[in-house]
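One protein chain is absent from this view; the other protein chains keep their places.
After this line comes chain A, so read on.
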Amino acid sequence: MIAWLLFWPVLIPILTAALCLIFWTRPDVQRTLSLLGTAVLAAGILALFREVWTGGIVSVQAGDWPAPFGITFVADTLSVTMAALTALIGLGVAVYALGDIGHVRESNGFHPLFQALLAGVGGAFMTGDIFNMYVWFEVMVIASFGLITLGGEREQIDGGVKYVLLNLIATTLLLMAIGLLYGATGTLNLADLAQVVPGHPDQGLLTAIAALFLLAFAMKAAVFPLYFWLPASYHTPAAAISAVFAALLTKVGVYALIRVFSLVFTPTHEFTYAVLLVAGIATMLVGVLGAIAQDDVRRVLSFNLVSGIGFILIGVGLGTALGLAGALYYTVHHIIVMSALFMVAGVAQRLAGAPGLNDLGGLYLKHPWIALLFFFVAMSLAGVPPLSGFWPKVILVKAALATDAYIVAAAALVTGLLTLYSMAKVWALAFWKAQPDHVVAAAGPGILETGEMSRGEQRLTLLPVAVLALATLLIGLYAQPLLTLSERAADELINHQPYISTVLGGEGA
């Protein structure tokens, strides 16, 4: 049974997508299927998580082809944690979408595309084969292009074209890197590569290939200077869609980066680690400065998302177990908080009927609960204790100081402060200040009562936000379990011999 759970993150969304397509003309059936599918997905992955947590790494060979030749699926602590978060965010977004996505997007195929996206993300997390990972990246690009242009507004096509063009360049670079690596080593299995690469005679060539991988994954993860596609596109689709993008898509790039650069190109490739640190610092600072300069709330959040990727990168770039643990902790926190922020921002924008900070305002007076939820999650992003953003920053700064990387620590602290400023600015302008006169004059004083949302829609959209806000509070107050989890995942990444022997040891079904 456990062997089957490994395919759960791919199989269940694909079956759900297929059923949604079969019921193409019945959006109501699709809605039920989508909810049911994500619930089954979450249940299965949580069971798998329990198995991995108690029993260690498991792997299974698809089609029963032996390890270095067939496609291996591997669940270690990191991949199963990411898959579990994917399923939980998927479930949250599926609920949120009930109140947000609308009939037009539904009848144009939101549900099958959403499930296909989940399948792509899940597959990328579970696979132990570098070419297979590329295939899941392609699945994600196709599904997300469909989602981002769903609705067909001019702004969306504009954002979608930028998004898909840069992502296609990234996947092409990835394919080139994989081709070169296969030519140099003759294998695509990650565990097998981990054995072949360190003893390879031509280390110069491998460093060049590593740089190509770094470039491709950095583009996917929105790392400075390759991040510009993200703020150009994430504010255009429906809020449910940008929430799932913000939570998961860049994290897949980060995951791939961590996986490949801890397993295949190990810290002997010091050059790449130095690049990671510099890129991480630049990403943090540029992201948060961009956030301060923006007007559209979801663009502010997009830049903050980029800034968070920088935090994860410095953790990886430090090359120590503590740094990696901090990076993984931050990833979990960031997935939860970012999806919640995009969700609640979507509700605020729909209630006010305007996207920009200039036109928003007065929400605190009319909808104090929504304003409080935003405040809560925003403060978590800024790293205010006792919320979940505080601990990973502490760990990362501590890890930086432990390796005498004072510039990294300083950059992290400055970014934290600027994030607080940026979030406080959004809170003050969008929620706290009085509704601007020009909006009241244009739309009448009643605009904020319900906007274009019914009470039922508000409840459906705020339920997942409230659950995620509760999660960030619990992780913050009760930090030890997640810290243990991060440390264990980091340890598995650094001492990767068990991973290799599980995959290549012939432990099939």
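Basically, a contact is a pair of C-beta atoms (placed from the backbone, for glycine too) under 8 Å apart; a residue touches a chain by one contact, two chains touch by 3 or more; residues count from 1.
By our rule, contacts and distances are computed from a predicted model.
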"Respiratory nitrate reductase beta subunit", "Protocatechuate 3,4-dioxygenase subunit alpha", "Na(+)/H(+) antiporter subunit B" or "Urea amidolyase" - which is the UniProt name of the missing chain: "Na(+)/H(+) antiporter subunit B"
Listed residues A:Ile22, A:Val104 or A:Leu470, member touching the removed chain: A:Ile22
Hidden partner interface residues of chain A, rising order: 3-4, 7, 11, 14-15, 17-25, 60-64, 109, 112, 508-509
